[in-house]
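The complex appears here minus one protein chain, its other protein chains still in place.
Every chain is named by a letter (A and B) in the order it is written, and numbering of its residues begins at 1.
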Amino acid sequence: MKSYSVAKRLYMLMVYGFLYIPIIILIIYSFNSSMYSASVWEGFTLNWYKKLFTNSPLLASVGNSLLLAASSATIATVIGTLGAVGFFRFRFTGKNFLYVLIYIVMMSPDIVMGISLLVLFIALNIPLGFWTLTITHITFSLPFVVITLFTRLSGFDKHIVEAAKDLGADEFRTFLHIIFPMLTPAVAAGWLLSFTISMDDAIGSFFVTGPDFEILPLRIYSMVRLGVKPEINALSTLIFLLSLTLVIISRLLMKEKKDPDM
Amino acid sequence: MERNKIGNGRLESVAAAPLIDLQNITKSYDNLKVLKNINLSINNGEFLTLLGPSGCGKTTTLRLIAGFETPDSGKIIINGHNVVGLPPHKRSVNTVFQSYALFPHMTVFNNVAFGLKMSKVPGPEINDRVMEALKMVKLAPYASRKPVQLSGGQQQRVAVARAVVNKPLVLLLDEPLSALDAKLRFEMQEELKQLQQKLKITFVLVTHDQEEALSISDRVVVMNEGVIQQIGSPRNVYEEPANLFTAQFVGDINIFDAQVVDIQDGVVIADVEGYRCAVDNKRPMSMGETFKLLLRPEDMRVEKLSEEPDTVGLLVGNVEIKTYKGATLDSVIVLENGKRVMASEFFDEEDEDFDYHIDEKVSIGWVKGWEVILPDERE
Partner (left out) sequence: MNESKIFRRITIGIIAFWLIVFVFFPNILVFAVSFLTRDEAHLIAFRITLENYLRIADPIYLRALANSFVMALVTTVCCIIIAFPFSYILSRIKSKNKNILLLLIVIPFWTSALIRTYAIKTILTTNGIINAFLLKTGVISEPLNMLYTGGAVIVGLVYTLLPFMILPLYAALEKVDIRLIEAAHDLGAGKRQTFIRIIIPLSSPGIIAGSMLVFLPALGLFYIPDILGGSKTLLLGNLIKNQFMDARNWPFGSAVSVTLTALMALLLLANYRTIKSASQKGII
């Protein structure tokens, strides 16, 4: 058997190093008692974490983001699941047009989507804040929910639906008793994906946010722009661990799906 | 890049020495021995077939010659040089792959020209040689097509042309016909054989299809579980199998348990599945010796049992299955001890002996001297 050589291993290690070393350093710094010189280790401290938990505007923004992520993910999952089933079950005029719109959301740079929604909200005179953020995040997540579920649906035996109908179930009951239970893992994965998209979105949110409802990514953005602060290291560490947990959960849910990407 | 192919397509050694010589080759994957001490000489200009079931090591043997694998031990001599450790592009052998492995992004012409370009053959010569090779496989009009635009048989021909255009010392063919349907396969077998005779290049073909092996090759190498079972001409392998594996793998055969019960004036009388029969012993046998008696279905003679049965030297049984095959009448007869016997006789509508029907009691004999006697093997 050909074993891949030392050089190849080293190269892979370098790429992983490039991807992970900045994050690891961040995590280490979050426990460093030095305030200014981030490169010098001056002893272990949990000070920054303590400071983090007494920073009330920051905690408020975390609460806001969680609320926003949960609500937008839930609505996106409902709409996306129903939509995916509709795309899967029915032929209708305009289907291709809707596919194109989904494709546009996925391929457009976030900034293009962000300003277009801003223009819409201003044109319709909708005040910027929680609702505009919710709508924006639902719109960003929707294609990912639809595609996750559609992929799952396409993997089904078409005869299962026919069998349900043959046994007397109408469309709605087929959905409720047959399709939905089989879709549950994909629905959960779609929800989690939407949740992380919402928690992470800075670009779209930047345009449609209002003064009364500050969310975490934008709070981080303004903190980061102001300068290197050890508190942010602590916050980043927590967010990294949370994302990692969510990734692992969603991987376990999607285990039946073979494709390892996206 | 300097290309340093062994022999450069020209034969260096005297004709009597084998072109390829595998000496004591062993090979394992993950502690599984796939080749156990293989010794094989391949003569210049012959059409040799490696035959065996999947996993017998035949493809590994081919890949060792091609240079895609390295043996754990042993020597591979091609044209007088040990090529172990030499990469495939430095050996003057070419392969026709099972899946053809045509380059999908190149035209037929460029596929065939690839090897010539790699060895820096001048442009005009490439053109001539490629077109000549394509003409030879009757694909000259398809030169500018892409592989996906060709049928399976045409792709197969491109693969052959791509290999032979380099004038290799040996052409290796890895189950080249397995993806084709039966009719096309027979045609291609015929074409390959003619091509080999025309080019006078050594062909080494791997197949699991025993009919293909018998009809196409000069010599057949039967392999099983990493061991060469028998090497011989197709006729030799079919008529005189060296062991039970070869006998069973190459064609249908009846295998009877037998024991020597009497020896009269040098004639051996044996108990064959409970019947006393004289057998044609080609080697001395002793009283009480057990052995296997092998008979091809087409060597069996089935007859209706007459009123006064004289069944000395014959087996007796009931017809279980009767299948009319056009040229032959195939039947399965159950002996009294439950043993099933296959028989295949040329159909002759004049002969009323063929009238036997299902469940009828018949006698079975065989053409004397055509039986094969093998020592008892316990698996």
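Basically, a residue touches a chain if its C-beta (ideal position, glycine included) is under 8 Å from a C-beta of that chain, and two chains touch if they have at least 3 such contacts.
Being a predicted model, the structure only gives us computed values, none of them experimental.
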Contacting the left-out chain in the complete assembly, out of B:P88, B:G153 or B:G313: B:P88
Options A:S33, A:S108, A:S154 or A:T184, residue touching the unrepresented chain: A:S108
Residue numbers in subunit A that touch the chain omitted from display: 1, 4, 8, 11-12, 15-16, 18-23, 25-26, 29, 36-40, 79-80, 82-83, 85-87, 89-90, 92, 94, 98, 101-102, 104-105, 107-113, 115-120, 122-123, 135, 138-139, 142, 146, 170-172, 175, 196, 199-200, 202-203, 206-207, 217, 220-221, 224-225, 228, 232-233, 236, 239-240, 243-244, 246-247, 251, 260-262
Residues of subunit B (touch criterion as defined above) contacting the omitted chain: 1, 3, 5, 66-68, 87-89, 93-95, 97, 99, 101-105, 114-115, 118-119, 146-148, 162-163, 166
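The working rule: only the chains that are shown with their structure count from here on.
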Where subunit A and subunit B are represented by their mean Cα positions, the distance between them in whole Å: 60
